[in-house]
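All protein chains but one are shown in place.
Take a look at chain A:
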Amino acid sequence: MCQVEEEDLEKVAASEALAIPGESLKISDISERPCIKCGAPAAIHLRDEDFKCGACLVASVNQKFRIVLAKYKISSSKERVLVAFSGGPASSALLGTLRHATSGSIYSRLFLVPVILYIDEGASFELPLEERKKHLTSVMEAADSSGSAWLLLHSSLEMVFSSEPMQLTSEFVGGTALDVHTDTHCIERLGKLMRSVKTQTGKEEIAKLLRTTLMRKIARQLSISTLFLGDSVDRLAVQLITNTALGKGKRLPLDLGYLDAHDPICTIVRPLKDVTKKEIAMFNAVSEIRSVEVPVIQSVGDTRASVYSFTEKFVFDLQAGFPQTVTTLCKTGDKLCSVTAGKIGKKAEDDFCEFCLGPMDSSEKDSCTAENSIALSLRLSALLKKGPVDLEDVMSERRSGISSCGSKDVGCGDTETGGCCQSKEKKQPECDRLCYSCRWMMAELGDRTLLPDDLASELDQRGRRNKMRESIKEFLL
């Protein structure tokens, strides 16, 4: 039989007191520890008993980069790769690891040809042109200081509105300010688009969508099929929660994975996915890699201004007390996949959202979607006004296809108005070819003609194609 003595309880209490988060390893205990690899004095404490000196840290970051490339067989190719460079610490570290990998001994050298691309986003928050020129020059100088003769390209976010092939190169002469590739008409359109979005979250999401579209466009223009992004594990952990909060659950495997190959034109690779921001900061300090901080749409904003900023604060505050937070989030995120994941591989156009190119999540069959959950919640709220409700009944009605509460006074169930049981995103019939989060974005935007012509026309074209397919369906074998 088990017996608990008073003495044992005291021991348990003492061990629990030791296990207070953040207190498990007191600072006095970890000072002057040796590196776990080589025994030299450590320069960084990563987690628990993981101490590393500067040289071992640099080697480990380079190693992590190479492992990702080797795993996805990118290291053996001699192709050109487009490297997104923002000037910040993570993308500077990405250039550092690339430089290390493409130089050195011929036996271990990678033969990739990096093409560096900087996208200036100043126009999205109406930064004066002079400021933008200054930032562009400093970013390009930072990219050039890497010492490799890589092709340096730059473009501006507003150029996503341009229908002509973009100018990407500039004659780089040290000491003179570079000219931003821009166009007054495109700046006006971007300004109008950004002003029409009411919330900061919407603005950030639109800017992200435009940035991805522009990068794809440039990759297509240059005939490059691989794009490297410098996303670190911390950023992906915040992105995981933000995506879930914005109803992009089905996109998680694409946004958080090492490789996102769902776009046939451009494969996105995240070689620094396993590297933390702390490692990156220290890697840059030890390797003397220069980074430039250029203000972006989120800079010096209120921590409650957008879902992303708020989630970032939440995750980092949690990380301060519980050092495994970010790792746990990312490891859990890696295991998440859609219940209808098998369909993602199918290249049928209808299964993909035209804007974000993610899998569609508005299927009625799939019960675990943000849209269905909101519809259920709205329906319950509407029914609760009438009296007590049995959740089981509502669920079974939903399964049998009844999706309105039937209130005559608000016209619920009406196909035109939608009624009280449909979310505002669902009420936009022209958006039925978009995923939930893109529909939410369209609801924020109000007018889709504000979007770049490519996106809008593609959407119309697809609508017409669908109609045509319907009409000829009977004649097809």
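Just so it is clear, a residue touches a chain if its C-beta (ideal position, glycine included) is under 8 Å from a C-beta of that chain, and two chains touch if they have at least 3 such contacts; residues count from 1.
By our rule, contacts and distances are computed from a predicted model.
Colleague: Looking at what's absent rather than what's present, what does UniProt name the missing chain, "Carbonic anhydrase", "3-methyl-2-oxobutanoate dehydrogenase (2-methylpropanoyl-transferring)", "DNA replication complex GINS protein PSF2" or "Ubiquitin-related modifier 1 homolog"?
Modeller: UniProt lists the chain that is not shown as "Ubiquitin-related modifier 1 homolog".
Colleague: So which of A:234, A:274, A:361 or A:444 would be touching the chain we can't see?
Modeller: In the full complex, the listed residue that touches the missing chain is A:234.
Colleague: Write down which of A:72, A:258 or A:316 is the residue touching the left-out chain.
Modeller: Residue touching the absent chain, from the options given: A:316.
Colleague: Using the definition of touch stated at the top, determine which of A:248, A:278, A:379 or A:433 touches the missing chain.
Modeller: With A:248, A:278, A:379 or A:433 as choices, the missing chain is touched by A:278.
Colleague: Please identify, in ascending order, the residues of chain A that touch the omitted chain?
Modeller: Answer for chain A: residues 27-28, 30-33, 42-45, 51, 54, 88-89, 234-235, 238, 277-278, 280-282, 285-286, 291, 293, 295-301, 303, 308, 312, 316-317, 319-320 touch the chain left out.
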